[in-house]
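I'd like to ask you about the structure that follows.
One protein chain is absent from this view; the other protein chains keep their places.
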Amino acid sequence: MTAEEKEKFLGKITDKAETLIEALPYIRDFNNKIVVVKYGGSAMTDKSLEESVIKDVVLLKLVGMKPVIVHGGGKEISRWIGKVGKEPEFIDGFRVTDDETMEIAEMVLNRVNKNLVQMIERLGVKAVGISGKDAGMMHAEKKMPNGNDIGYVGDITTVNPGLVSALLDNDYIPVIAPIAMGAHGATYNINADDAASAVAVALGAEKLAFLTDVEGVYKDPDDEESLISVLTLKQAEELIEDGTISGGMLPKILNCTDAVKKGVGRVHILDGRRDHCLLLEFFTKKGVGTAIIDGSKRLYYNEK
Amino acid sequence: MTAEEKEKFLGKITDKAETLIEALPYIRDFNNKIVVVKYGGSAMTDKSLEESVIKDVVLLKLVGMKPVIVHGGGKEISRWIGKVGKEPEFIDGFRVTDDETMEIAEMVLNRVNKNLVQMIERLGVKAVGISGKDAGMMHAEKKMPNGNDIGYVGDITTVNPGLVSALLDNDYIPVIAPIAMGAHGATYNINADDAASAVAVALGAEKLAFLTDVEGVYKDPDDEESLISVLTLKQAEELIEDGTISGGMLPKILNCTDAVKKGVGRVHILDGRRDHCLLLEFFTKKGVGTAIIDGSKRLYYNEK
Amino acid sequence: MTAEEKEKFLGKITDKAETLIEALPYIRDFNNKIVVVKYGGSAMTDKSLEESVIKDVVLLKLVGMKPVIVHGGGKEISRWIGKVGKEPEFIDGFRVTDDETMEIAEMVLNRVNKNLVQMIERLGVKAVGISGKDAGMMHAEKKMPNGNDIGYVGDITTVNPGLVSALLDNDYIPVIAPIAMGAHGATYNINADDAASAVAVALGAEKLAFLTDVEGVYKDPDDEESLISVLTLKQAEELIEDGTISGGMLPKILNCTDAVKKGVGRVHILDGRRDHCLLLEFFTKKGVGTAIIDGSKRLYYNEK
Amino acid sequence: MTAEEKEKFLGKITDKAETLIEALPYIRDFNNKIVVVKYGGSAMTDKSLEESVIKDVVLLKLVGMKPVIVHGGGKEISRWIGKVGKEPEFIDGFRVTDDETMEIAEMVLNRVNKNLVQMIERLGVKAVGISGKDAGMMHAEKKMPNGNDIGYVGDITTVNPGLVSALLDNDYIPVIAPIAMGAHGATYNINADDAASAVAVALGAEKLAFLTDVEGVYKDPDDEESLISVLTLKQAEELIEDGTISGGMLPKILNCTDAVKKGVGRVHILDGRRDHCLLLEFFTKKGVGTAIIDGSKRLYYNEK
Amino acid sequence: MTAEEKEKFLGKITDKAETLIEALPYIRDFNNKIVVVKYGGSAMTDKSLEESVIKDVVLLKLVGMKPVIVHGGGKEISRWIGKVGKEPEFIDGFRVTDDETMEIAEMVLNRVNKNLVQMIERLGVKAVGISGKDAGMMHAEKKMPNGNDIGYVGDITTVNPGLVSALLDNDYIPVIAPIAMGAHGATYNINADDAASAVAVALGAEKLAFLTDVEGVYKDPDDEESLISVLTLKQAEELIEDGTISGGMLPKILNCTDAVKKGVGRVHILDGRRDHCLLLEFFTKKGVGTAIIDGSKRLYYNEK
Partner (left out) sequence: MTAEEKEKFLGKITDKAETLIEALPYIRDFNNKIVVVKYGGSAMTDKSLEESVIKDVVLLKLVGMKPVIVHGGGKEISRWIGKVGKEPEFIDGFRVTDDETMEIAEMVLNRVNKNLVQMIERLGVKAVGISGKDAGMMHAEKKMPNGNDIGYVGDITTVNPGLVSALLDNDYIPVIAPIAMGAHGATYNINADDAASAVAVALGAEKLAFLTDVEGVYKDPDDEESLISVLTLKQAEELIEDGTISGGMLPKILNCTDAVKKGVGRVHILDGRRDHCLLLEFFTKKGVGTAIIDGSKRLYYNEK
């Protein structure tokens, strides 16, 4: 080793030590804590990103956290609807979901669900795939946007987290398809973001992480260095009032602040396109996305 | 009430008392015992029979037993294969299962699975639907009948009953779709009878009941009064040797005796077309089908 | 089998299934519930009825209930008093109980007690015979009817159910003789109905059943078809007010409503002369006697 | 205080300290240990001795031991037999026990039993009186001395200590009447010494103490200072061989050595006429009676 | 034995029985109770008294109590200060404790601590020596008598009894050196009486015993027969008011009444120069010192 190589080597060693010293206290703090990960978007369609996400979730489990995955159906539902020769129909941006569409959606979501389970199993950790029907976990009623009947699209009415808790207690990673039971034996399709939020609230989760296609919230949307690392409820309100948060980001943030108000410890908006964004957000001081918190509650020892 | 009415009423009362006195000791004996029910055939395609079976399973649960359902896919798989315009192909009586067929079979079986869960839930009991992928419960390898590759049809290699036990311990009725994990991320379709047997053995079940389209085993196939109520392993061997058991019944009985030899308490062949056949077989002295037992082990107090 | 025989057979099978479907939910509901049975009257003097009652109690235990027997002394006390040449003496209908009478009563009741224990043991279930002296279970003070001192006849002052609970927890059937401790080492004879009530209340029993020599309460005492199956506290008050309940039945019913008010789930008045009246009352919808309940509390799933 | 009084006072204080230093290690050693006390003879007929024995048993319980009392019937059985005008009849020294005699014996023993319970209760400790019928605790068969049928006198065949253990675990003092169940519903009278031995062996008791009318075993029966404090099995054999132990003492000692061989820690022969003989034997180095031990097993820290 | 010897022997036996009858109820009452013993003064410098105290503490442990020792440093600290050639310096009666003095005091106290541990171990009981630094058990701030800075002498601010409780739960005798942690890594010397009081209060001890060089509190200081056996809080106040308690005894008694007010069951002032004073005070009715109690709380069964 030349002197330069040696110096570089020592620098790397020092960096490693620093990363560990930074990460270890979080690992203690997050031990046995529940984290709900909403998995969808680009991270679901790119095979390599999918592997990165699943590996992160498995590592979270390995260090003692209790991850729960809530997933969407990606582009598979549309593919199968096409396959049986149906024309998709939309009202107000919502897919009209008739009997046959619901049947296909349920079949596809359950298969996506079992495939995620299988991927996790292959990394040596046990997972169990369920939908909102299992143990009557999620009940819903018909959504009526602007008074229109768009079929079997539902709004969650109750979540009974007993089964998910039992699976966590038995050391399984629950993987949840966003399907709910309705009255009279009906089946409803649920928006996956809503399902993730509702499950996190019902479990009293420590964390809820949305894997999205944006990096987080910016102070100045045109300046990528203005990413906000931590956002308190109060700050969020101000940014909404002054118009910084608007457009498509607005409902997303409202969903987040709502979950925090209902008891979720912190909600993270992460860029699912970045490799290992879950690890970097959870185990480094600055993180890589935006965390929404209740500023009036005490932070962890050295949490960002 | 006339004297005749009164007598009839008292007779009915006495009958009820007798039925109870007959049934109560079984209820004690079967408390906390696991019973695996293979559900398929006619009982699956007739809506009223389906309700009778599900109600029986719920009642078994209510009186303290631990039922587990293993189901087939009925005619739904064929229906959906037709829907996407595929021609079914058979070799040696086995459906050739290519990638797309397997994909459809998995989707359909998972949906049937969740529908059974939903039916049970509506009767006020909690159920959880899983496949062999969940918690890596069932692993399989490719079946090669006469050396032919018929695609994703598998033979079970291992059953890990941990998840099923955990669900039972948490008071859920597990409902199992006959799908297994293979090497390299493959998915295999499994014969439902085989899956039920393997699960019953792995759980050390007290009972394994096959709902079939026959009443049981007959001494004289032409005499319906010659139904055999209890068949020991030794008697079964004799009936096979003298040709009484043959044809399609032979592999079925071999499957049953195999399960008994591997530790299942008793295996019942029942006629799924008879209403409440499970209750009548389990809680009356004579029963209504054929029970295969190991004659060398002690019977319950007043078991047939 | 002729067609007629076959039909009859199928009818019987269907009846059995119905009886089971009717009974099974109760068995779940009553699992681990305490039922106190006051055993006396005709059911105690007829050997065959005695066997029917003991068999019912054993079956209740077998299906998971927790029966407790409180018994009287039948005609044995008088027989022994005669044997030692004493003349029985009564004041206001109460037996005057001097030292020697009390000594005989205690001896006789304890022997009756152990004989019931022995009968239960012979049916394969474990029983333990105690009196109110054991573990200081029942304390009493002198009863003074109309101010008359009639000796060692007592009114219960306190019941300490610790021993009975411990016996139930250890899977024994407690059999209780109605004797209590008094001040200064005195021993008191207690009315068995009062003892049964007091024990049921102290245990927070689900059920208290009196085996009597009547069928129950009638709307019209002259019409045996007017037997009241379920009587709420409110209805009982009305029947007392309008004079339907009067005479010897009045104090019995007041005893029952009192127990219900103090927390016993339901009190049953049964005809101990009917075989298996306990099973028929508890496990059929209509029952065979009169149940007194608090109408404002929720019923079981399908309880009469 | 004069100097002399002071000296006497200090001497007394020193004596107390010495007694305590002597006793405390035993209290530790005997904590949670079971001691079976056979109570009968003079200690049972003298009111003041009875109080001394009961007080000792209560104190043993208070310092953490687990006492069990097995009692005889004293002279009460004969008194009641006389009362109903029966002539007692003896064969080979055994009372002939016909149906009626057995009935009286059972009644009397159960009443004596409950009276002991009541005495203990009055000292603030909880006791439960049982006979060998309760929980099928003691089974017996007919004793046939020299082939003579003397009626319902039994030899113990089995002891099931489950109920006694359960009572001890629940902090009760079990008080046992020497009555056993026989075949076909028969009741047998048992010798109280035999019952005490059998119960101690079945419980694996640390101690078995016989309250007798002698001080213990003497080396020289004519020299009261030759009382043997501790006797090993080996020494006992020698004393039997050389004739020192003979006559009425012989069967008693054989009973003791038999219990030690079957696992009882030590068997004490005590003079029930001496006040507080149990305390003095158990908590002083020299004791006041004779202890039979297995000399090959290790002694307690400072046991005699 | 002559008649006189015999009588004397019997008298001694009777005395022993009486001492036991007197002591046993206390042993029950004090089972599992915590007793904090402040050990210092003459009892610490005399080798034979030291052995008597340690033996008593070991016996208290053997009979089920939970003793805790808090000790001083005796004359060892001064000896070592002399050894390194330092001149002791006092202000207002307090030793001025500079850095080096504190270092020596800590070293000496820890060694005395381990020696006591070793003495206990040699009697067959397990002990663990700790100081207030262990598990952050005792925190202190600088004491400023009359505003003077006398160095590292501290007043206790908080006691965290977790470690002591854990040691007691694991059956160890905790031995505590009076050293506490201060702010910024400072170490403070604590008065041993104060430490004992604070520890007893934090543990909710049943007893706190000070081994002193006086016999207790006297009604008339000149009359040694006027020793007060039990002193209620109210009586103590009166004796302080009328001047009976004054001088050096006053702060001692205030310390005691303070501990009682804060929940210690009773505080004993004992003469450490009397052999086995702990046993005699705890296990006899009259005791040998003065016990301070809250007169409004109920006494034990037969406590002085």
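Here are some notes:
A, B, C, D and E are the chain letters, set down in written order, and residue numbers restart from 1 in every chain.
As a convention for this text, a contact is a pair of C-beta atoms (placed from the backbone, for glycine too) under 8 Å apart; a residue touches a chain by one contact, two chains touch by 3 or more.
What you see is a predicted model; the values in this text were computed from it and never measured.
Under the touch definition stated at the start, the shown chains contacted by the missing one in the entire complex are A, E.
The missing chain, though absent from the display, is touched by one residue of E:Ile21, E:Ala135 or E:Ile240; that residue is E:Ala135.
Set against the missing chain, the residues E:Ala140, E:Ile156 or E:Met181 yield one that touches it, E:Met181. Per the touch definition above, the residue from E:Ile54, E:Val70 or E:Val117 contacting the chain not shown is E:Val117. Along chain E, the points of touch with the absent chain fall at residues 83-84, 103, 106-108, 110-111, 113-114, 117-119, 121-122, 126-131, 133-136, 162-163, 166-167, 170, 172, 179, 181, 185, 187. Residues 1, 12-17, 19-21, 23-25, 27-28, 31, 55, 59, 62-64, 124, 225, 275-276, 279-280, 283-284, 288 of chain A touch the missing chain (whole complex, contact as defined above).
Quick note on the criterion: only the chains that are shown with their structure count from here on.
Chains that touch both chain A and chain D are absent from this assembly. The chain closest to the protein's centre is C, with centres computed as averages of CA atoms. Annotation: 61 Å between the Cα-based centres of chain B and chain D. Averaged Cα coordinates give chain A a centre that lies 39 Å from the centre of chain B.
Chain contact topology: the protein chains form an open path, each linked only to its neighbours in the line.
Here, these are the chain pairs in contact: A-B, B-C, C-D, D-E.
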